[in-house]
Every structure is written in structure tokens, then in C-alpha cells.
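One chain of protein is taken out of this complex; the other chains stay put.
So, chain A:
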Amino acid sequence: MRTRAQKIKVWFLIRFLPKLGKYFHSFSGKKIPNLNPLYSVPSALFTIILATFVSLLLLVFLSWVTFNHFEEMGKRTNDVAHSYQIRFLNKELIKTLVDIETGQRGFLLSHQEHFLGPYQQGLENIKHYQSDLRALVSDNDTQLKRLDSLDLFIKQRLIFIRGNIARAKENIPIDLKTLNFGKGYMDKIRATSERFDQQEKGYLEVRIELQKSADHNMSLYLLGLCGLALAFLAVFFRLLYVELSRRIGFQTELENKLSELERTNAELEQFAYVASHDLQEPLRKIRAFSERLQVRHAPQLNEDAQNSLVKISQSAMRMQNLINDLLAFSKATNRREENFEKVDLNEVLKNIREELSERIVQKNARIISQPLPEVLGVRSQFEQLFTNLISNSMKYCHEGVAPLVTIDYQQVAGGEIPNAGDLQSENIYHRITFIDNGIGFEPQYAEKIFVIFQRLHSRNEFEGTGIGLSLCRRIVTNHNGYILAEPRQGESGAIFHVYLPK
């Protein structure tokens, strides 16, 4: 285990640390905020992944090392306990033998049976101790051999003791020679037991020493690992801190830019409004004065001059229309949702019918609508949308054919909207479809007609500024919706689909 850990340590010191150092160096705090996203995003991600991975690895390693250590410590403790147990049993064995001798001696002196109590008990116990000891040293051949001779000596000794007691019972006097033999065996037993104990003591000392040094090494090792982990944590904390500060820097910068953008937008809106407003003033005068000329000085003007005046008036009029449309377009930038209210589109249509009534009568137009929904939005913008779509239908009509505008309504899932992407596929949309019997358009212009100032016809054919439909798209986009156009299949006319979120 230790060698593997050492290998890891060496790898870490030689291979990994220098790389980390280089990497860390590239993150010096002075570079904040680095605004190059190509540089920051992958390296930041790498930092976080690396930090997490290394921390996890360290944690696993630490747990494994600690687990191993405890496992080994348990084993060593068991070994030490084992030695203690052997030594204890060895001593008990001798003690029991002494008990047996004492019992025999008492009986020899007194010839009374009750002195044989410890003798009987000792004979009983000594067998257990012998078998226990044998089991405990079963893995050690040297000790087993010692135990064999010890068992042999004990057997001999017990034979002498038994012989002595039998003789005493038959009142045969004890001869000194037998006693000496018995003592000789006892000395052998003591000597063997002592050797056995010395051996086991030696083992015990080695084991205790081993345990001590292992504990000491382990403490140092764990301390080192903890230090390393702390160092890692410090490094990663620094990395993450730097990264986070950079992020916060970006965020603040973004927020600032956003508010700046909002302000600029508001200024632009104001600018467009004021510009359009102030542009109207001289135009109005051009029209007023040329009209004065026409009214008051008609007799003095020849036909050419009168024609020129008419052209001046018409141009001024057209410019006024352009400015009005631009003004409407700039006003439609208002997309703040807090201004949204519930708008009944039936009511909107009713108002528009009234507003356009003159032209409707003049063109003999018909507008047929299904019941329309109530939606959230800006009322004036919806009025503008309906006005533009319906006026277009009345404008781009065939000569001599009464315009017919049919308005259909249906609820559809977002997934059914062409080109809307998958994001809105779950949402439900109101689909309001305007179908007319006008001149329609070629399918390839279905998108182009929504581009500002884009026109499909010359001014001689149809008057117009090229703002109307782009304004429609802007209004619908403001309301998080979609507007799409297509020509009618098989017959002349155009279809406009307006999708508004439910």
C-alpha cells in the first residue's frame, strides 16, 4: 500500500504540480475582467471540472487510506492480544501444575483425601489449557515443538505424581529417587515454559514496536495528506474565486450595457419621435403655401406652373405619409409588458370598421369575421395591426372587384407554426387569419414583404411607403407572436396568419 501511495505522491510532485502551477499562473488576478469569451468559457469550465474531480479523488484516496490504516491497526492489535493470551495461558499452565504438586504434597504429608481437591481440579484444568495453547500457536512450528515437549514433560510429571499418590494410599513410603525424578521433570517443564514464554515475549515486543511505528507513520502520513488536501482546497478556492469574480465582473458589465442599451433605445425612440414631429412642420408649410398659391394666384399661373404646384403638393403629402408611418413604427418599439392590458379583438375590429368606414363604402368592401378572442397587449398597436392588414386588402384589390376580407380564428399548438422553432411547441396560440380576394403576391415574396421599405409595386400602381407590413410584424413580435403571409392557392388573394400567445 505504501509503495503505491508513494508512487502516486511522486507522480503528483513530478507531473501534476508543475502543470497546475502553469495553469494557476495563467489565472493571475490582474487579468480580471477578461472579456474574451473564447478564452474564458472553456478554461473556466475546465477549472471547475478539474477542481471537482481532484477534490473527489482526494476524498476517495483519504477515505481509502484511513480505512486501510484502521484495518491494519485492528490486525496488529489482534496480534498483540494473541501474544498476551498465549503468555497468559502459559503462566496459567505452570500455575495449575504447581497447584497439582501442592495437592499431591499435602496428601503425601497428611494422607487426607480432601488435600487432593486442588490436584483433581488441576488435572481437569490443565487439559483445557493445553488444548487452548495448542490452538493458539498452531501457526508457529517452533512454539508447537516446544509445546510438544512441554506436553510430554507434563505427562511424565503427572505419571510420577499419580504414582506417588497411589503409593501413599497403600501406605508405601515415598522413595527419594522417585521424588527427584519428579522434580527433574518439573525443572524441565519450567525451563521449556520459560523458553516458550521468552519466544512469545520476543514476538510481542516486535509487534508492539511495529504497531507504535505504524501508528506514528500513519499520523504523519494522514497529516501530510490533510495538508495536501488543504493546499488543493486553497488553490481551487482561489481559482473558483477568481473565476467567480470574473463572472460577476461580466455580469455587472452586461447589466450596465443593458441599461445603457435601454437608455439609448429610449433616446432613439424619443429622437425618432421628435425628428418626425419636427419634420412635419416645414412640410405642412410647403403644403399650405403651395395651396395658397393655387387658390389665390391661380389666374396668374400658367398650366405648367399649376402642374408644378400640384407635384409639390403631392410630394409633400407623400412625405407626410412616410413620416407618419415612421412615427408609428418608432412608437411601436414600446414593448414593455407592464403596459399590456386585456384587449377584446372584436372591439378592435369594430373600431377599425368605423375608422375605415368611408373607404369601405367607397370600395364597396365586405369584412366577414368569426368571433375573435381576447388577448393581452397594447390596444393601439392591435388597432394599427388590423388597420394595416385590412387597408392593404382594400388597397391591393382587382379593379372593379369588391374587396372581401375574411377573418378566421382558431387555437393552435405552437408546434404548428412554421419556422417558429421547437421552443414554443408546447404553448397554445391564437391564430387569426386574414384572407382577401386581392391581387396577392408571388410565393417567393412571402418573407420579403415584411422588410421595411420593401415594395412589390411601383408608386404608379399602388401608393405606399413600404412600412405598413414591417410595422405589423413589429407589433406582433412585440406581443411575442408571429406573422406569416402566403398567397391563396388556386385563386387570387393573400393570406396573413397572425399567431398570438394564449
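Please note the rule applied: a contact is a pair of C-beta atoms (placed from the backbone, for glycine too) under 8 Å apart; a residue touches a chain by one contact, two chains touch by 3 or more; residues count from 1.
As a convention for this text, contacts and distances are computed from a predicted model.
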(request) Quick one: find the hidden chain's UniProt protein name among "SigE family RNA polymerase sigma factor", "Two-component system response regulator", "Phosphate ABC transporter ATP-binding protein" or "SCO1 protein". (result) "Two-component system response regulator"
(request) Just name the one of A:R162, A:R238 or A:R292 that touches the chain not displayed here. (result) A:R292
(message) Tell me which of A:H114, A:K127 or A:R284 is the one touching the absent chain.
(response) A:R284
(message) Take the complete complex as the reference. Which residues in chain A touch the chain that isn't displayed?
(response) 277, 280-281, 284-285, 287-289, 291-292, 295-296, 316
